[in-house]
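The complex appears here without one of its protein chains, the remainder shown in place.
Labels for the chains are A, B and C, by order of writing; each one numbers its residues from 1.
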Amino acid sequence: MREDLLKESTDVADRILELNHITKTFPGVTALDDVHFDLIQGEIHALIGENGAGKSTLIKVITGVYEPDSGQILLEGKPVRFHGPADSQRAGIAAIYQHVTCYPDLSVTENIFIGHEKVHPLTRKIDWRDLRQRAAELLERLDADFGPRTIMGNLSVAQQQIVEIAKALSTNARIIIMDEPTAPLTNRESEDLYRITESLRDKGASIIFISHRMEDMYRLATRVTVYRDARYVGTWPLAGKKREELIMAMVGREITQFFPKRSVTIGEEILSVRNLSRTGYFKDVSFSVHKGEILAITGLIGAGRTEVCEAIYGVTHPDSGEIALDGKPIQVTGPADSIRHGIGYLPEDRLRQGLVLQWELFRNVTLPTLGSFTTAGWLNTLREQAVTKELTEKLEVRASSVFDLAGTLSGGNQQKIIVAKLLAGTMKVIILDEPTKGVDVGAKTAIFRIMNDLAAQGYGIIMVSSEMPEVLGMSDRILVMKEGKVAAFLDTHTATQEQILSAAVPGSGAA
Amino acid sequence: MIDRTIRLDRSWSWRSFFFQWEWLLVLIFIAINILNSFLSPYYLDVDTFVSMPMTFLDKAFIVLPMTMVIILGNIDISVGSTVALSAVVMAVSFNAGLPMPLALVLCLVVGSVCGLINGLLMTRFRELSSVIVTLSTMIIYRGIAYIILENQASGKFPTWYSTLGWGSVGGIPIMVIAFAVCAVVFGLLLHRTSFGRRIYAMGSNLTASRYSGVKTGSIIIIVSVLTGLMAGVTALFLSSRMGSTRPNVAQGYELDVIAMVVLGGVSTAGGKGRIGGPLLAIFIIGFLNYGLGLVNIQAQDLLIVVGLLLIVSVLVLNVGFLDRKKRPVSPTRGEKEIQEEDL
Amino acid sequence: MRREFSRIVRIVGFVAVALTVIGFMAACAKPVSKDYAIVFKNTGNPYGDKQMSGFKAGIEEQGFKAILQAPAQPTAEAQIQIIESLISQKVAAICIVGNDFDALQPVLTKAKTAGIKVFSLDSAVNPASRLTHVNQADSAKIGSTLVEAAFDMSGGAGDIAILSATSQASNQNLWIDYMKKDLQDPKYAKLNLVKIAYGDDIRDKSVSEAEGLLQSFPKLKVIIAPTTVGIAAAGKVLTDKKLQGKVFLTGLGLPSEMATYIENGACPYMFLWNPIDVGYLGAYTGTALVKGTITGAVGDKFKAGRLGDYTITKAADGGTEVLLGPPFKFDKTNIEDWKTVY
Partner (left out) sequence: MKRAATFSENFRELGLLVFIVILCAAFQIRNHNFLTLSNIRDLLADTAILGILSVGMMMVLLTAGIDLSIGATLALAGMVSALTVFAIPTISPALSLLEGIAIGVAAGALIGLLISRFNVLPIIATLGFMNILRGITYVVSGGAWVSSYQMSDGFKSLASGTVLGVRGLVLIAVVIFVIFAYFINHTRTGRQIYAVGSNAAAADISGIPRRRIILLVYVIMGALAGLAGVLWVAKFASAQGDTATGYELSVIAATVLGGVSISGGSGKVSGLILGTILLGILNNALPLINVSPFWQQAIQGVVILAAVLTNVIVKRNNQRIALRRRAI
């Protein structure tokens, strides 16, 4: 099949969507610089590139959220201009965005149909029965485990993801854009998504699939387009294209070692958690972390991994169980305490939980340990800046000055800033929750290197992750969680992907 | 490869220096003084400048903590009632035989307690917005004041007490001195201490602050108590100026105060604004009121003028060149931030 | 570094303040105006407008200039600020219609020490802070007149209630006290005062208070409302409920506001003085005080233009006062001519 697609790709007639010489600039930054993109009827086309490469902007141009400064958009060969999302919807284009964009207070039905509900010609009354029916059908097709009346806010991220897809389907879109759809999903959920995506393709939809995960791309796409620094690098059929070549095209340099090996002697136990329980989230979780060790906690979304970490960090309060540091039980009433004790946490959602985006780097870096930068409550700003300079340079943050706003950095660098926040204090244990989520390849390796350095310096590290390769590539031991309980403890050297999955997936495997 | 050295200075431009809200306020302030002195021959007068500040500075004490409250992204509309309640309690307890100095202390205590209650309600019931909490306590506090004093006025304070609101030291009104001190203290608190930094953090991103170990609860409570305390201070000066007090004093103070803070360029979305703005705003509104009063502008016209001033200034702030968001913040500004702005 | 900028900005700001102040210190002494000021309770109140217009007329026919001021809200705080600005203007006399009996004492004392003649009108301020008080009508007289009216309307017996203004209004409270005193009189033994309600001079509150009275006291015969807002609200309620002839209304009200209810019989008759005359008398009291023909002591005499001669007498609150005269009675016969006047 890929072969004939290849032939067709040369043939302009089959191009359902084509963008030529698109340029979009924002004050102070060029987001798209004379880029090209084309989509063939009925293909799944992967669009990859580091953060800041211009992918998300391209989508917003296609969906009409932005109007390009110059360049033309051809829909089935005819030039079009979209003056807003409504236009593109009418043209049969639907987008599923990176940060799920739902209405938490409204029902699933409304989330799917809002803006294009079926209304009675005269009374303009919304035909609820009809909508609910169609919603039910759509959810059926995506075999969802929730009803059309459910309030969106009560759904898990994965479930909301499905609603987003249902939304796209409801418009009978011919072109569906998926921006990092798998980012918040576990492997199993991703599998479901792949299935759905393919069935869409088979039903004649053309799909633009954006992702950081190489797995996604090789699994689904037939062609791939690479952007770098707001410019078009190239488009190739995936067949026979090596992942290293693509990575080079993305980052513009060769990345020799993906999971840097390291030699660290694992020291004595620092953190031990005994029978930690929180009603409704997790139960009887016990484990320990040693100096220089990287402990991976994995499992499906909603298995309680993040919840356990947040309980240890003191964001939430466990109902029972004890946490001991260096053998001494500690009382944690809030993050302030845990930081004082030397437990640091890199949260899962860096934009909401990790950073003050409109703040300068140094103010972000010193926030958790502000006390140590004050004399009698008096801030020593110069020292803050000095320390920040030192840390950010050590972590090779790509920024021009400690006065840069955190919001202006790329995902990877933002992640490094959060690490810097932890290093500004004297930590013993560092918890990293999905440290590479939504981070481009270049930054990933950097973060892995940092993790190793930290381990080498004798920090105990807990890494929560859904991505098998990094779990297997980075950790010393693997804790698999299932439905709020510890499902398995595996030694990385012997563990296999299958073992982990079977332990993680409910029903299968022994707990 | 790009070099990894990170500079310790920020990109600096005259533009970013002059396009600051405070500059506009300074201009307005000077304009108002010139206008007034043209309008009324009595404006350019020593006595006027001694007595003028005393007519509006009582509220101004609340402006200081209210700035913190609004930077936190909250709002407190119970301050007027707090003033009334603490003033009433002070007067009643004094007339019940409590020595005046103690009565003054009690006044401050009552104010702080009112603030504390607000703070506790806000932290124990985080689901509730500060508007709701303070809306109901606003009604309750004044209600209590009515229960205590019914339709009586209470006063008969010792004569020395009236000097608090009327007297001056070396030609400078005591009120002005007191306010200057408070202003400096609050300014330093907000801009030079970890306490202030944490307030800004919470206003900018509450969740991130919690994850970064900011004790959000205690910050909210402290700020609320400060607000109550300053309301108590206002009560002291107000009752001193009125020589007596009633349950219905300080009605609608909350809105005057909020207006001043906002005119001062503090965004009610939280996280933005500095103490300097509100300070200037206090004097702008105060001088404007008094100056126009000197030429006997009718009260209703004053309403319109102040309202317009508020709207127009905020319009300039949002639409005009002053809008910071429209300027590139740094050369390395990337796609992420654009997303943040547009989504 | 933005904070550095802001510090500069702030400093500049206060330097600006300082400079202006210093500049003005050097400013030369200012002319002393000979204006006469009246400060009413609050703006947008026709009763007050009439009073101020009377004051204006009285002042201008003597060839002086009048300043009419009133705050937006009826609070003492606001009046203090206005008086301060009047002191800065060095007016000749201030005629205050007080929002508070005591709270204005400090600022008025300041005015007096600045050589300004201070006297109150209509709603008094305490004797210590005024030279004299222009009283629209003898409080005791108002009390007895209203009780008499209630006695007459109820046919000598039955429940009566009072619908007052705010619970703080010094006038109303004084009158109510006098009414209570009068009701002790055996002549009124059969009248029983069931409740004093406060409508705060707010329309909707006055109305629901009035309705409350009618609901809780079905046998109610008379409502006495010694306040313009309250009486009009009560009149409206009685009219809507078609209670003319069953429940009677009297009190103090504006003819314009009450015309409808006097004509439809909800209020057989009510009382008020002529606010224009009150203001007018105030004007002449002011000029007399400034000329020095009177000092505000008991026994002083002066001529008040078209109103004729007046003598200062002892006031119930211990100070002195000028009494305008007995309250004027409005009923079906004369309301037509008055409703358009005020």
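Everything below uses one rule, namely that a contact is a pair of C-beta atoms (placed from the backbone, for glycine too) under 8 Å apart; a residue touches a chain by one contact, two chains touch by 3 or more.
No experiment lies behind these values; they were computed from the predicted model shown.
*Asks:* Given the contact rule set out at the top, which of the displayed chains would the hidden chain touch in the full complex?
*Replies:* Checking the complete complex, the chain left out touches A, B, C.
*Asks:* Looking at the whole complex, which of C:109, C:208, C:313 or C:334 touches the chain that is not displayed?
*Replies:* Touches the omitted chain: C:208.
*Asks:* Of the residues listed, B:6, B:26 or B:75, which one is in contact with the missing chain?
*Replies:* B:75
*Asks:* Which of C:103, C:149, C:183 or C:233 sits in contact with the chain that's absent?
*Replies:* C:233
*Asks:* For review purposes, identify every residue of subunit B that touches the missing chain, sorted by number.
*Replies:* Residues of subunit B in touch with the missing chain: 75, 125, 127-129, 131-132, 135-140, 142-144, 146-147, 150-151, 252, 255, 258-259, 262, 267-269, 298-304, 306-308, 310-311, 314-315, 318-319, 342-343.
*Asks:* Contacts of subunit C with the missing chain: which residues?
*Replies:* Residues in contact with the chain left out: 42-46, 48-49, 72-73, 167, 195, 197-198, 203-204, 207-209, 211-213, 215-216, 218, 232-233, 235-236, 240-241, 254, 256-257, 259-261, 263, 339.
*Asks:* Since one chain isn't shown, list which residues of subunit A touch it in the complete complex.
*Replies:* Spelled out for subunit A, the touching residues are 60, 63, 65, 84-86, 89, 95, 97, 101-106, 110, 114-115, 117, 119, 124-126, 128, 147, 150-151, 154, 279-283, 483-485.
The rule is short, and it goes like this: only the chains that are shown with their structure count from here on.
*Asks:* Chain adjacency by touch: line, ring, star, complete or other shape?
*Replies:* line
*Asks:* Closest chain to the protein CA centroid?
*Replies:* B
*Asks:* Can you compute the centre-to-centre distance for subunit A and subunit C, using the mean CA position of each chain? Integer Å is fine.
*Replies:* The mean C-alpha positions of subunit A and subunit C differ by 71 Å.
*Asks:* How many angstrom lie between the centres of subunit B and subunit C, each centre taken as the mean Cα position?
*Replies:* 34
*Asks:* Measuring centre to centre with CA averages, how many angstrom lie between subunit A and subunit B?
*Replies:* A distance of 42 Å separates the two centres.
*Asks:* Note the residues in subunit C that touch 2 or more other chains, in rising order.
*Replies:* 1
*Asks:* Hunt down the residues of subunit A that sit against at least two other chains at once, touch-wise.
*Replies:* 403
*Asks:* For a test of understanding, state which residues of subunit C touch subunit B in their complex under the given definition.
*Replies:* My answer: residues 1-3, 5-6, 9-10, 12-13, 16-17, 20-21, 23-25, 27, 30-31, 42-44, 67-73, 75-78, 80-82, 84-85, 87-90, 100-107, 110, 166-168, 173.
*Asks:* Mind listing the subunit A positions that touch subunit B in their complex?
*Replies:* Residues of subunit A touching subunit B: 26-29, 31, 51-52, 54, 56-57, 60, 65-66, 99, 101, 313, 315, 334-336, 338-339, 345, 347, 351-360, 363, 367-368, 370-371, 373-374, 377-379, 385-386, 388-389, 392-393, 396-405, 407-411, 414, 421.
*Asks:* Using the touch definition from the top, list the residues of subunit B that touch subunit C in their complex.
*Replies:* For this pair, the touching residues of subunit B are 9-10, 12, 16-17, 20, 22-23, 25-26, 29-30, 33, 37, 40-49, 51-52, 54-56, 146, 150-151, 153, 155, 162, 165-166, 187, 191, 238, 241-252, 274-276, 279-280, 283, 289-290, 293-294, 296, 298-300, 302-303.
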